[in-house]
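A protein chain is absent from this complex, but the other protein chains hold their places.
A and B label the chains in the order they appear, each numbered from 1.
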Amino acid sequence: MRIQDHPILDFSKGRKVRFWFEDRELEGYEGEPIAAALHAAGVRVLSESPVRHRPRGFFCAIGNCSSCLMTVDGRPNVRVCVEALHEGMRVQKQRGGRGDLA
Amino acid sequence: MSEGGERDENTIICRCEDISLADIRRLVERGYTTIDEIKRLSRTGMGPCQGKTCRLLLMQELARATGRPPGEVALGTFRPPTKPFKLGLLVGKEGETRDSQDTGGGEDDGGQGGAAR
Partner (left out) sequence: MSGGPKKYDAIVVGAGPAGLSAAAELGRAGARTLVLDRDTRPGGQLVKQTHKFFGSEKQRAGTRGVEIARLLREEVAALPAVEMWLNSTVLGFYSDRVITVERVKDAPGEERREWLEKVTAPVFVLATGAAERFLPFPNNDLPGIYGAGAAQTLMNVHGVRPGRRVVMVGAGNIGLIVSYQLLQAGVEVAAIVEAAPVIGGYLVHAAKVRRAGVPILTSHTVKEAHGREALEGVTVWRLDEKWQPVPGTEKYIAADVLCLATGLSPLAELLFQAGCQMAYVPELGGHVPVHGEDLETSVPGVFVAGDVSGVEEASAAMVEGHLAGLGAAARLGLVRDLAAVAAGWRAELASLRAGPSGEKIRRGLAKLAGQTAGMAASSPAGSPVSPASAPAASAPAAPPPATSAPKPGKPGRTLSPQLTSTGEPAASELESSLPPADRRRQGPYAVIECFQEIPCDPCHKACRTGAIGPFPDINLTPAYEAAHCNGCALCVAQCPGLACFVVDENYSPSEALLKLPYEFLPLPAAGHTVDLLDRTGALVGSGRVVRVVRSRSKLATPVVWVTVPSEKVGTVRNIRVPATKGGAAE
């Protein structure tokens, strides 16, 4: 899913890092949004909706909506579309709601 | 369930609180036709996104259900989401902001924030 050659753009990427999604080890580039790294690895289902347990992916990509909230290194409700990826991060799906949220 | 009913169940209006078109229509049938009422009863628009994605959909549906132009639904009953109370709390708690920020409590958090105001 990564664009190798683009007619107009050149992409400058950070260094390659490894991170965990559930129990899978994946690769991404440091500093890119976690959602971009997951997407590039073919992961499109990021969460389960709080009441109806529907699969959700990201929607707005700029932190407006709540479609991409995940647990990152134990922190719940992280908007992975805007949160930067780091080496060794542990990214998990949130199931059945936002837990600690009112 | 009728085909239309199932379609409405699967049409999501508010992602944060998982409210479907069918949920909204049920509330309208029970006589709740203003944004404030629906917000209070269903929490539509009060999740982390603060209504950024659902507000217009809700307005459109209420306009359709009541035969009013959307502008009137909006101007007649709509009050903006602000979170003065939650923020007031936040300001003292430097460092542990993430969770509280994401509560996104609207101006009336289904009673909780409202009581403290």
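Just so we're on the same page, a residue touches a chain if its C-beta (ideal position, glycine included) is under 8 Å from a C-beta of that chain, and two chains touch if they have at least 3 such contacts.
Quick caveat: nothing in here was measured; it's all calculated off a predicted structure.
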Partner chains on view for the chain not depicted: A, B
Those residues of chain A which, in the complete complex, touch the missing chain: 1-3, 5-11, 13-14, 30-33, 36, 39-40, 44-46, 49, 54-64, 67, 81-84, 86
Touching residues (missing chain, whole complex) on chain B: 6-8, 10-13, 15, 21, 50, 52-54, 56-57, 60-61, 70-71, 74-75, 80-84, 87, 90-92, 94-95, 97-98, 101
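Keep in mind that, in the parts below, only the chains that are shown with their structure count from here on.
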Length of the line joining the C-alpha centres of chain A and chain B, rounded to whole Å: 26
Complex contact set, residues of chain A against chain B: 49-52, 54, 56, 59-60, 64-67, 69, 75-78, 98, 100-102
Chain A partner contacts - residues on chain B that touch it in the complex: 12, 15-18, 20, 47-49, 52-53, 98-99, 102-103, 105, 109-110, 112
